[in-house]
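Next up is a structure, given as structure tokens.
Of the protein chains in this complex, all but one are displayed in their positions.
Labels run A and B following the written order; every chain starts at residue 1.
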Amino acid sequence: MNDSIKDPFNIIITGVGGQGNVMASRILGAMLSRRGYRVTIGETFGVSQRGGSVMSHLRISKKSAWSPQIPRGKADVIVALEPIEAIRTTAAYGSPESKVLANTRPIYPVQVIAGETEYPSQETIEESLGRLVRWAKFLNATGEALLLGNAILGNVIMIGALSAMEALPFTRADFESVITGSVTADKIGVNMQAFDRGAALLKKQ
Amino acid sequence: MKDFGPARLAEEVLARGLCINCGACVSLCPYFRSHRGRIAMMFPCERESGRCHAYCPKTEVDLEAASRFVHGTGYPGHGIGQYREIAASRAAAPNEDSPVQSGGTVTALIAGMLEAGAIDAAVLTGRDGILPVPAIITDPAGVRFCGGSKYAASPTLSALNRAITEGYSKIALVGTPCQILAATQMRIRLTEQGHPDPVALTVGLFCTWALDYRKMEKILAARTDINSIISMDIPPPPAAVMEVRGIRDSHRIPLEEIRGAIPESCGYCADMTAEFADISVGALEGSPGKNSMVIRTIRGADSAASMIQKGRLLTEPYPEGSLRALAEASSGKRTRALSRADAAGMLNNTGESGSYLRLNAGTLAGILAR
Partner (left out) sequence: MSVLTNGKSGEEYLVMGNDAIARGALEAGVSVAAGYPGTPSSEIIENLARIAPDAGLYVEWSVNEKVALEVAAAASFAGLRSICTMKQNGVNVASDFLLHLGISGTRGGMVIVPCDDPGALSSINEGESRHFARLLEIPLIEPGDFQEALEMTRWAFDLSEELRMPVMMRSVTRLSHASGNVRFGPLPGAARSARFEYDGPFLDPLTGPMVTMPVPVRHKNQQEKIRKAEAIFETSPFNTYEGPEQPEVLIITCSACSLYSREAVKELGLGERAGILKLGTTWPLPKKLLKSRLAAAEKILFVEEVLPFLEENVMAAAAGFMGETGLKRFYGKADGTIPESGELNPDIVIAALAKITGTQYEPVAHEYARTAQEIASKHATVRDLTFCPGCPHRASFWIIHNVLELDNRKGFVCGDIGCYTLGLLPCGFGTLKTSHSMGSGTGLASGFGQLRRFGMEQPVLTVSGDSTFFHAVIPAMVNAAHHGSDIILALLDNAGTAMTGFQSHPGMPVNAQGEGAVPLDISEICRSLGAAVETSDPFDLEGTERKFLALLERGKGTRVMVLKQPCALSPERKGKKLYEVRVDPAKCLGDDCGCGRICTRVFRCPALVWDRDAGRARVDEVLCAGCGVCSSVCTNGAILREEAAQK
């Protein structure tokens, strides 16, 4: 756990509508808030849920509230629930120092489905991100989530992986406490499994 | 072989109002559908080559290739076209309850051939109210329900496409000259691609024009309940009316008014007697109970002969004067149509812009000079 983080520390959780992006940002925000940080979360949802890109900007500070939009080049960590959203967000908010954690499971834009444009290969995605940041890791969070029975758990797997990055001051216990207050009792176990799975996957890399 | 896509078809035929709703482009794909007498393109299709364009009788039609395929010789461009013999004909046992036109030749021929197993399906045109509806008939008893003139253009070839998909391999098609022309192009493409020719016999119907279904419906609906109409007929000149018989009432509609419902497309049609059919059948003017039967090909001749032999058809020599009149009318339609198409720059084009028809330049000159 890393308790002496840059101030403000800027995290972006990015993905596509329906991936549980908002939920992930709120859980993360709640954990850091419990740790005594002032947290600001800017979310884009609404019509953008309908197949559009969805981003949450988290600003974490010991001192004060920050704007709900992170300035260009200032993202410290980008958690991408979808591969090309990792590229899009890093290009807009990243710098060589940003760390990127990305799910490998694509959700194709309708233009790709319609055959109007192509979706890049995983190699291209990794190569592209490699040109933008020094630190990028990929994991098949959706695949792992499906093994646990529900693709939506991909977001919790990513949070688990984020915890293993040790970039942020939160622990498994923080997660357990927050998730307990956020989901019904029967879902706590599988969320904990997803969290642990994510942490383990990242440590393996 | 012509090789263009649906976008060209939409541009050259649908947008120019040349579509006659023959149905050749229907039932091949999800994009072209016929609804109440009109062909609709449901969505843009990006294919660069398609059967829809290849089969269409209203664009890039090579009359020479069609003639060579059917008759083994170039497009003659005069009279009633290439033929072997012509006769006055009628069904031996006319069905009293069938709405057949004139002599009932076609109904007898097709029913007889189905019965004899010479064909495995007949693609015909039935009716739903006054809306012509394509039909695949395999039962000889079903043929007679498809008899009689329809007047409105019918997407009959959609049923031919379906029949081929369903695996029929000895199909008889009864259709108007444009439909026979489309079917000829279909057969050319299939055989060129190495498929067997699924069409065993084409029977063409004489045609001076068809009606746009929706305009016809409007004219009729203004006078009567269209669901109560039993039959429609245009008696020979000088009557100049369409007789509409209904359950409760009958009407005589001036031809003048009916002509307003003729699609633009018919004005460009050069074929009155279905010159690319195996057999062409029409009325025999002056003889209400008889048909004109033009035998054009060997297989047409064989089919007719077999039905005559089986006693289904009766024939007698064709009156000399009638042949002259028929050839005159046929030539007249051809010259009028091609003059119009020529003036509109729709013939034998080279380069970018497509052609409606292609034919030998000398033949064309002869037709235009007539």
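Heads up, the rule we're going with is that contacts are C-beta pairs under 8 Å (C-beta built on N, C-alpha and C of every residue); 3 or more make two chains touch, one makes a residue touch a chain.
Note that the structure is a prediction, hence the values are computed from the model and not measured.
For the options B:29, B:116, B:241 or B:327, the residue in contact with the chain missing from this view is B:29.
Residues of chain A in touch with the missing chain: 16-18, 26, 29-30, 33, 38-48, 50-53, 65-74, 84-85, 87-88, 90-92, 94-96, 105, 107-115, 117-120, 124-125, 128, 131-132, 142, 146, 151. Mapped onto chain B, the interface with the missing chain covers residues 28-31, 33, 35-36, 38, 40-43, 45-47, 50-51.
Here is the rule we go by: only the chains that are shown with their structure count from here on.
The geometric centre of chain A is 66 Å away from that of chain B, both derived from CA atoms.
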